[in-house]
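Only a single protein chain was left out; the remaining protein chains are all shown in position.
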Amino acid sequence: MMLIPCPHCGPRAQSEFIYERTVDSVVPLDAPSQEAMTKLFTRNNPRGVDDEIWRHTYGCRAWMILTRHRVTNEISGCRAIGPEALL
Amino acid sequence: MTEVTITTPPAAPLHVFEIWGNPAAVAKRFKAAMGFALPATGQSGGSDALRLIRFEPTVWLVEGDISALGDVLAEDGALTATSGGIVRMRLSGAGWRTLLMEGGVFDAESPTFAAGCSAATIIDHVNVRLHVVSDDACDAYVPLSFSAGLLHFWKEAALSL
Partner (left out) sequence: MINFSFDGKAYTAQEGDTLAAALLRNGIGLVGRSFKYHRPRGIMTAGVEEPNALVTVGEGGRAEPNTRATDVFVYEGLVAKSQNRWPNLSFDVGAVLGLAAPALSAGFYYKTFFGSAKKWMFYEYFIRKAAGLGNAPTQADPDRFSHRAAFCDVLIVGAGPAGLQAALDAAEAGKRVILVEQDNILGASLIRDPQELDAAWIEVTAARIRAAGGRILPRTTASGYWEHDLVTLTQRLSEPGQVPANSVAQRLWHVRAGQVILATGSIERPMAFAHNDRPGVMLSQAVRSYVQRFGVVPGKRVVIATNNDDAYKTAQTLKDAGAQIVAILDARPAPAGANSGHRVYNDAVPLLTKGARHCLKSVSALVDGKTMEWDADLLAVSGGFTPVVHLHMQAGGTLDWNEDAQAFIPASSRQNVTTIGRAAEPQAIFKMVPVSSPKKSFIDFQNDVTLADVDLAWAEGYRSVEHLKRYTTLGMATDQGKLSNMAALGRLAEKQGVAIPEAGLTTFRPPYTPVTMGLIAGAGAKDAGAHVRRLALYDLHAAKNPIWQPLGYWFRPRAYPNGGESLAQAAMREAKAVRNNVGMTDVSTLAKFEVSGPDAAAFLEIICATTVSKLAVGRGRYTFMLREDGFVFDDGTVWRLDENRYLLTSSTGGADRMATHISYVRQYLCPHLRVSAVNVQEHHAGLAIAGPKAKAVVDALIGTPAPRHMSTEPATIAGTPVLVLAASYSGERAFEIYVDANQAKAVWAACEAHVQAEGGCLYGLEAMEFLRIEKGHLVVGGEVDGRMTPHDLALDKMLNKAGGYIGASGLVRPALSEGGRRQLVGLEAIEGDIPEGSMLIPREGASPQGHVSAAAFRIIEGGSVALGQLVDGFSRHGEILIASSPTRGQKARVRVVAPHFYDPAGERYRD
């Protein structure tokens, strides 16, 4: 179980979080069909570092982008995302 | 044996206070109207008459009278009633920190988790929000549906800390 550095709560156990998807598979709301399907079904799946979207669902419920090495689980960054009103 | 008792104080009105814009302006209006600062993440503020506990970056749980808060929010946020969905339990006695480690993943034993601190976490698979009242007491805000099971679990666990 990983320790995820939540930008709002500090390091917390992975079981408080839910993985969403990689950043490169986000489908923008206005994406044309072809682009949307490419985002959904064609993934990079690198053996190495990737940017992933996680949510601190059972903690502060905020979303974040985690930069994680997918072999070693080394987390090299975690930044908050969401509305501008985040204080 | 480490002592801890669990009580369920009477339900108080609870609201979700969420902002979507102009955080600085909201904070300023709040301070002016309420006389204390809008609490930071992981903190609470206020008194028994009106307490705001911040569990989320843009959301505060409000316990008590919200009549002044509508004007504070103005067009920058909304209040939503949530009393029915949450049961407040008070864990009292020196053993509350140890009890929270049962089935937990959050460091409730850390001395930095002191009076006025708040945290949301998971106990087994139940989402529990914590607010430290004092060295001897911590309030847990538990989903109504899980509250009976969690109370039973805590009472059993408290016998063998």
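So that you can tell them apart, the chains are marked A and B in the order they are listed, and the count of residues begins at 1 in each.
Note that contacts are C-beta pairs under 8 Å (C-beta built on N, C-alpha and C of every residue); 3 or more make two chains touch, one makes a residue touch a chain.
Worth saying up front: this structure is predicted, and the values here are computed from it rather than measured.
Chemist: In the full assembly, spell out which visible chains the left-out chain is touching.
Modeler: A, B
Chemist: Looking beyond the chains shown, say which of B:A33, B:A78, B:A94 or B:A114 touches the absent one.
Modeler: That would be B:A78, which touches the missing chain.
Chemist: Looking beyond the chains shown, say which of B:G64, B:G93 or B:P143 touches the absent one.
Modeler: Of the listed residues, the one touching the omitted chain is B:P143.
Chemist: With the missing chain put back, which residues of subunit A would touch it? List them for me.
Modeler: 1-3, 13-14, 18, 20, 26-29, 31-33, 36-37, 40, 53, 55, 57, 61-63, 72-74, 81-84
Chemist: So which bits of subunit B touch the chain we can't see?
Modeler: Residues of subunit B in contact with the hidden chain: 11, 16, 18, 20-21, 75-78, 80-86, 101-107, 109-110, 124-126, 143-150, 152-153, 156-157, 159-160.
Throughout what follows, only the chains that are shown with their structure count from here on.
Chemist: How far is the middle of subunit A from the middle of subunit B, if each middle is the mean of its Cα atoms, in Å?
Modeler: 27
Chemist: Which positions of subunit A touch subunit B when the two form their complex?
Modeler: Contacts found on subunit A: 1, 8-9, 12-13, 15-16, 57-62, 80, 82-87.
Chemist: Okay, in this complex, where on subunit B does subunit A touch?
Modeler: Residues in contact with subunit A: 19-23, 27, 38, 40-42, 55-59, 76-77, 105-106, 119-122, 127.
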